[in-house]
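Okay, so here's the structure we're looking at.
Every protein chain except one is present and positioned as in the full complex.
Our next item is subunit A:
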Amino acid sequence: MLRCDGVHKSFGATRALRGVSLHVDAGEVVALLGENGAGKSTLVRCVAGEVTPEAGHVWLADRGVAVVHQELSYVGPTSVAENLLLAQLPRHRRFPFLLDRRRLVERAREMLAPIAPDIDVRARMSDLRVGDRQLVEIARAVGAGAAAVLMDEPTAALTAAEVAKLFAAVEALRRQGVGILYISHRLDEIQRVADRAVVLRDGAVAGTHRIGEVTREDLVAEIVGRQLGAFTREHHAEQVTEAGASLEVTGLTVPGRLRALDLRVRPGEIVGLYGLAGSGVELVAKAVVGAVRATGEVTVDGRRLKRRTPAACRRAGLAHVPSDRREEGIFPLLSVGTNIAMSAMADRGGAALVTRASDREAGRHWAERLDIRPRDPDLPVSALSGGNQQKSIFARWLAIRPKVFLLDEPTKGVDVGAKSQMYELIATVAAEGAGVLVVSSELPELMSLCNRIGVVTRGALAGMYSTASVDEQQLVDAAIGGHS
């Protein structure tokens, strides 16, 4: 049904896939496992035909493959039936410019019958629950004749009841002889639905197992199993002063995404947060600074923040480096100097005077200290490499001497050299007494940087571990959730 032979794919210097081979037979459910960045999404895109592999082949059965992405694509305000048959709406026999509503409903019911007979095809798509919308998408894919279905994290947003319905649908498809490639982080679910599991690690297949012949522990070990990064920070407990907290967060809640999160970062401490995609961990920093609407209390250096907006947090000494550099970090049209000077300028108030020379001076000063290259503060920041852009954003905050740093994926899309410079920088600000919270999907990074690491699962803090007494495997295990 679906077969990959030695697929290679690189993006710039990053080798995302290094000769991946796998196959899905008719009526088989194959789980694809791996950490964030292991190459799963690239493989999905290769199979879906969105990117072309440099070497190797993707073989599909005649009828092709359908991909059900995490973000569903549907027309919300129209009916389920119309969504199902959008590409081949039945026309009226005598007046072919009119829609044949009766046949539309009939055919839609036929398509849904094996998968989700209880969904009303006349309901509006946007009125359905997430799980039902997903089932409609699957029905559309199979109805259009797909021989294989690729599901990317299908249960990430589903309730337990919806998951059960989805599994029933998967079972129905399996009986029809459809091959399914099922991508998920949730090992307990995989053990329920899959026949085989393929583990991807660093862009290559690390192992293939029949479910039932492999233990959960072995799978986790295989998902993680790799070398630690070169950087290691000396993190002795005595470096951290017990007294006080730089940052204290209590009951941080984002409806539907985060549940009553409590966190404490002491001066000089680096606390990591780890979670899989969709766990809610990516929202924590933004919720703290008020960039997404959240309830709960935040205390910075002993003072409770009354209003939580990025501007109020800036004044309280809370710096936030967002994960999406291009969308939320840089001002692409402005110079490196102005980009760096932005937060310090905000501290001085709108009426304060500045000149191009003062922007340039700030740029030169920080470019020197953080090794931002090229050393030209007049260059538009968009001309810099990812790593140097990230340093510029970091410099923007360093200039106001914050008491707390919230770093969202600080080394995402940053090359190896700049990465270790970022690590040293983070270690330095902590050594100077700032509290640091690092949200990262890279475990080795957290293991080498942090004093403690918290794991977020399904919107809640599942545990807080001292880095000295935990290993990657335990953290991944906690992040996948379920046992322990």
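In the analysis below, contacts are C-beta pairs under 8 Å (C-beta built on N, C-alpha and C of every residue); 3 or more make two chains touch, one makes a residue touch a chain; residues count from 1.
What we mean here is this: contacts and distances are computed from a predicted model.
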Practice item. Identify the UniProt protein name of the omitted chain, choosing among "Methyltransferase domain-containing protein", "Probable septum site-determining protein MinC", "Sarcosine oxidase subunit alpha" or "Sugar ABC transporter permease". Key: "Sugar ABC transporter permease"
Revision key, fill the gap. The listed residue (A:262, A:328, A:371 or A:415) that touches the chain absent from the view is A:328
Revision key, fill the gap. Among A:9, A:308, A:396 or A:419, contact with the omitted chain is made only by A:396
Point to revise | Selected residue (touches chain absent from view) among A:19, A:310, A:386 or A:413 | key: A:310
**Study point:** Selected from A:41, A:343, A:421 or A:467 as touching the chain missing from the view
**Key:** A:343
Check your understanding: Which of these, A:98, A:113, A:161 or A:352, touches the one chain of the complex that we don't see?
Key -> A:352
Check your understanding: Tell me, which residues in subunit A touch the chain that this view leaves out?
Key -> 289, 291, 309-311, 313-315, 320, 322, 327-334, 338, 341-343, 345-356, 359, 396
